[in-house]
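So the structure is just underneath, and the comments pick up after that.
Shown here: the complex without one of its protein chains, the others still in place.
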Amino acid sequence: VAGIITLTTDFGLDDGYVAAMKGVILGLNPDVRLVDISHQVPPGDIGRAAFILGSVYRFFPGSTVHLAVVDPGVGTSRRAIILQTPDGSFIGPDNGVLTFVIENYCTPAGENMALLSQEAMAVEIAKRRFFHEPVSSTFHGRDIFAPVAALLAIGAPLADFGPRVDSLLVLPCPRPQKEPDGSVRGHVQYIDHFGNLVTDIRTAQLPSGRVSIELLGRVISGLGHNYADTGELVAVIGSSGYLEVALAGGSVETFLGARLGDSVIVRLSA
Amino acid sequence: VAGIITLTTDFGLDDGYVAAMKGVILGLNPDVRLVDISHQVPPGDIGRAAFILGSVYRFFPGSTVHLAVVDPGVGTSRRAIILQTPDGSFIGPDNGVLTFVIENYCTPAGENMALLSQEAMAVEIAKRRFFHEPVSSTFHGRDIFAPVAALLAIGAPLADFGPRVDSLLVLPCPRPQKEPDGSVRGHVQYIDHFGNLVTDIRTAQLPSGRVSIELLGRVISGLGHNYADTGELVAVIGSSGYLEVALAGGSVETFLGARLGDSVIVRLSA
Partner (left out) sequence: VAGIITLTTDFGLDDGYVAAMKGVILGLNPDVRLVDISHQVPPGDIGRAAFILGSVYRFFPGSTVHLAVVDPGVGTSRRAIILQTPDGSFIGPDNGVLTFVIENYCTPAGENMALLSQEAMAVEIAKRRFFHEPVSSTFHGRDIFAPVAALLAIGAPLADFGPRVDSLLVLPCPRPQKEPDGSVRGHVQYIDHFGNLVTDIRTAQLPSGRVSIELLGRVISGLGHNYADTGELVAVIGSSGYLEVALAGGSVETFLGARLGDSVIVRLSA
């Protein structure tokens, strides 16, 4: 077995686009393991793809190659990149789709730019000799990213693919803020298939002590331990390490009409 | 290749939850084969997951490990179990999701409880040393079931995971009844993607001789041999061994407004 390649795209499962990428990969690297992360990212939703990949990559071996193709600018001058970190290698357009990976290996350099720290290294994919010819102008996932992933998983050195780059594009994520009274104000940053709300507040950012959680006019007292603690709203430390709000046996999204970006405030209980 | 692991969940394909489980599995057992059964089980629908797994597991080698994670009680005191049978090993919460497997290896012991026969053996998953730490309270699929499946597929003995249990929880399934006049009264127990109605009446339970099938005010004369026998309703012995009602080129579910639990009566024709 020559490595693992994961795939995160907005290609959906109706057409043959994902399979075309897999065919190209298997033609070059017949023994690689292919794992779908999600192909149901809404078309062009770079932020959602970035969050999904960011919440999953740590559960794969560090030798894994993660391919992320949500690429509304395909065929334009946006760069294609490879990012190598101790926790995995990542391939995709330089459009922010790797934001939740990059943020662990960088110092910020402006709202949309990150300078890589020494733990990580990135190159621009520039050398055509690895591409699947003829390269289409609309499907770089198949013609550029797939063959590069196949060869990287075999062990081709990073320098074979193009010149080193030191700064990468990141999305301007909302961040939770600490208020003067000790409370933390965050946001809903992801809503999952169950309608659970994943906030941007990490465990370490929670006030220590008993807390209450406010969102959309509701107040939840204390953190629960699981989704079944109650028939009503429950706040838990979710499996991604962020504060989550759930509704036992239902969808909070539907129940509260919650949306991405909604404010969530965590206060120390009186 | 170290075994096959199948996955049946209600996690959907939008998020990264299934991939996180696969990453954990591949980290422990890099050569295992992973096969998705379904991740489109409606959230918390234990009965539907149980039927799907029950209709599929016999088509896999007996060495296969089947992982079933439809687990609305995750993090509560519900047990996590491994069930080993000649036809496969099964891992999941002890909440009925293995009902259609258990029923082949048990004697009933009350409406919701089954005593395992000697062909099968079960243990409660209790020893933490195999878990993926830190164990979240909301995602045992990733932190408990996935690593246990990976190690079981490698060949770890059942006793390594916890103490033996003899009775398991099963769902109270509707069963077809033989009426005094020789007819059989069953129910719609599953509706598939095509809108075909799968009843709970097995081939062996059909009256011998020419039959007619009644449901929702319609009468179907005789069993057909395939879906194309007619432009109207057709009753066939379906591929799972149950009597099915289908509509050639369409959905019976939509055509008749059929629902789970609807009565289906099979009579000997006059």
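Read from first to last, the chains carry the letters A and B; within each, the first residue is number 1.
By our rule, a contact is a pair of C-beta atoms (placed from the backbone, for glycine too) under 8 Å apart; a residue touches a chain by one contact, two chains touch by 3 or more.
Every value quoted in this text rests on a predicted model; they were computed, and no experiment measured them.
Mapped onto chain A, contacts with the missing chain fall at residues 11-17, 19-20, 22-24, 26-27, 30-31, 34, 43-44, 72-76, 132, 136-139, 142-143. Against the chain not shown here, chain B presents residues 1, 4, 6, 13, 33, 35-40, 52-53, 55-57, 59-61, 64, 192-194, 225-228, 236-239, 244, 246, 248-249.
One rule holds in what follows: only the chains that are shown with their structure count from here on.
Chain centres here are Cα averages; for chain A and chain B they lie 33 Å apart.
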